[in-house]
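Below are the structure tokens for one structure; questions will follow.
The complex appears here without one of its protein chains, the remainder shown in place.
Every chain is named by a letter (A and B) in the order it is written, and numbering of its residues begins at 1.
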Amino acid sequence: MVQSIVTTGLAIGCIYALIGITYNVMYSASRVFSFTAGTLGMLGGVLGALFIGRMGMPVAAGFLLALAGGALLGLVTEIVAVRPVLKSLDQHLYVLSTLALALMVQQFTAIEWGTEARPFPRLLDIPRGDFDQQFWLPMLACAVVIVGLELLHRHTLVGRAFLAIAEDTYAARALGLPERGLRMASFALAGAIGALAGFAGGQMLLAFFGNAPLLTFYGFVPVALGGMGNNRGAVVAGLLLGLFQQAANFLVGGIFASVAVFAVFIIVLLVRPEGLAGAAVQRRV
Amino acid sequence: MPISAPDPLLNVAGLSSGYGKIRVLHGIDLTVRESEVVALLGPNGAGKTTLLRAVSGLLPVTGSVRFGGRDLAGLNPRDAVKAGLAHVIEGHRVFRQLTVFDNLLLGVYDLPRGERLARVEEALGLFPEIAAKRLERAVSLSGGQQQILAVAQGLVRRPRLLMLDEPSAGLSPVLVDRVLEVVRRLREAGTAVLLVEQLIDKALAIADRVYALARGSIVLEAGTAEPDLPQRLERAYLATAKPADIAM
Partner (left out) sequence: MTQLRLSRTDTPGARLAFGAALPLLALLVVGLAFPLFGGGYWGVIATRACIYWVLVAGLNLVVGFAGQIAIGWVALLTLGAYTTSVLAAGNVMPALHPYLALAISGVVGAIFGLIVGLPALRLRTFYFAITTLGFATIVTQVALAWQSVTGGGVGVPGPVFPEPFSSQWGFYYFCLALAAICTWMTANIAASRFGRALTAIRDAEVAAEACGIAKPALLAMIFLFSGAVAGVAGGLFASLQSYITPDAFTLDLSVLFFIAILIGGHGSILGPLLGTLLLTVLPEFSAPLVAWSTFLYAALLLVIVLAVPGGIADLIDFKNRRPLETGRAIMPRPDLLPRLLGDAKEADVLTLEDITLSFGALRAVDGLNLRIKPAEVHGLIGPNGSGKTTTLNVISGYYAPQLGAVSLNGAALPALAPAQRAHVRIARTFQTPRIIGSASLLENVMIGATVDGTGTFIESLLSLPRHRRDEAMLHDRAMQALAVVGLERLAGVRADRLQHSELRFAEIARALMLRPAFLLLDEPAAGLSAAEIAQLGALVVAIAKAGTGVLLVEHHAELIFDICDQVTVLNLGRKLASGTPAEIRSHREVVDAYLGA
């Protein structure tokens, strides 16, 4: 039983962590959080089921197309919901614009794909085991993303430019870095990561439009607890969240597990609004 | 027969700019010629930093900004950099999470790979004190070294005009002299420099010409060799000079 809790908890924790990374990548590029992160996760599962399950494409092709779909939504988020409001004086408009976009995508999916959870195809043709692919695929995806981002940041010029923009947008602009292009690229990358989370987690979460609000909330918890923009914190917090949720599920049952997670989340945030690893809020006057 | 002077490298005419509703600069006229060091002085709040930001494209402007024959007004900093205008912003803001080497590399972001590495090595060669720390993250440098790195970031593209915003701020006298010596060498090598400085004596020692800015307008323009310059500057600073006090 413990083994099952651990396996499921880590797997689902990796999905949450990946959505948290999606939030973070968008945040690093633009200093805003986008409601579309959870929707991207949902989309990864739906697109995977659509291309591979319903349309019968080979797994690799369906995988790439699902990621491309995520990248596209990420790009649309930047162009439609983030860029126009960055210039405005009202700092909180981005919450509304990204919420609106996320809702539109969710509703469209609900209408076109349907409101029931549809099965997600089995990706690898190997027999089921205790440590089944539905568990280790998300973990693999998470590891790949972490390593990939590290390589990107350390060994490519673009990655280093991303870090520069995340640290000091103004200095980056003055230096002549192509701020807008880099931001668009960041959002496309974030979109692909989100879709990957949903695709890798598809066998666990199924292709269900209702995953969007779930992932929006549970994917944000790692960000809130791990600190804004902190990917390593998001992974740790995500894994802990997954384990905690599964343990609570087992001990007190599904509904009260949700209440428990929510309560812990609120209490931690109220005590430390910047998260367990985040930096304190700066001067406001 | 008089030979007309060549067009100045930077020619600012009637420049106005500000932040949102607040107008800070009112009709600035300013020139910088090739290989010339021009100091921009003035009390706080006069608009010196705003002027540099307006020229490099960080702020919207009305009026004309011509650089090397091209019109820069309304373009963004990326275009200014490509045209050969480098702006080292105030506060020695370098990317602290990146190494010294990476900081310089980002300064030549859109050059081809081979050329990038060559330029970075060249810039490191100019500043041995940070060359020694090339693979350390900028956060581990002292304030003075970070300022040197910021200046190096401006130079790595071999700009025709380098604009420095208060490079001496927060530096020890030794490092201030170091930075200003770099400015002197730049002039010798053919780079023009527009220097905003708080330390008037040091600025006058290396500049060819000086502008004084007060309350968003130029109140004084003079060559640094002129005899009564310190008194005229004092009057301009403490706001008893009139805009008509311009002499060349």
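By our rule, a residue touches a chain if its C-beta (ideal position, glycine included) is under 8 Å from a C-beta of that chain, and two chains touch if they have at least 3 such contacts.
Just so we're clear, the structure is a prediction, and the values are computed from it rather than from any experiment.
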Full-complex contact with the absent chain, from A:L72, A:L99 or A:L243: A:L99
Residue among A:W136, A:F244 or A:F265 that touches the chain left out of view: A:F265
Those residues of chain A which, in the complete complex, touch the missing chain: 33, 80-81, 84-85, 88-90, 92-93, 95-97, 99-101, 103-104, 107-108, 111, 213-214, 216-217, 220, 224, 253-256, 258-259, 262, 265-266, 269-270, 273, 283-285
Absent chain, residues of chain B that touch it: 18, 21-24, 43-46, 169, 197-201, 215, 233-234, 237-240
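Just so it is clear, only the chains that are shown with their structure count from here on.
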Centre-of-Cα separation between chain B and chain A, whole angstrom: 43
In the complex, chain B residues that touch chain A: 20, 56, 58, 76-78, 80-82, 87, 89, 93-98, 102, 105-107, 109-110, 153, 157
Residues of chain A defined as touching chain B within the complex: 89, 157, 160-161, 163-164, 167-168, 170-178
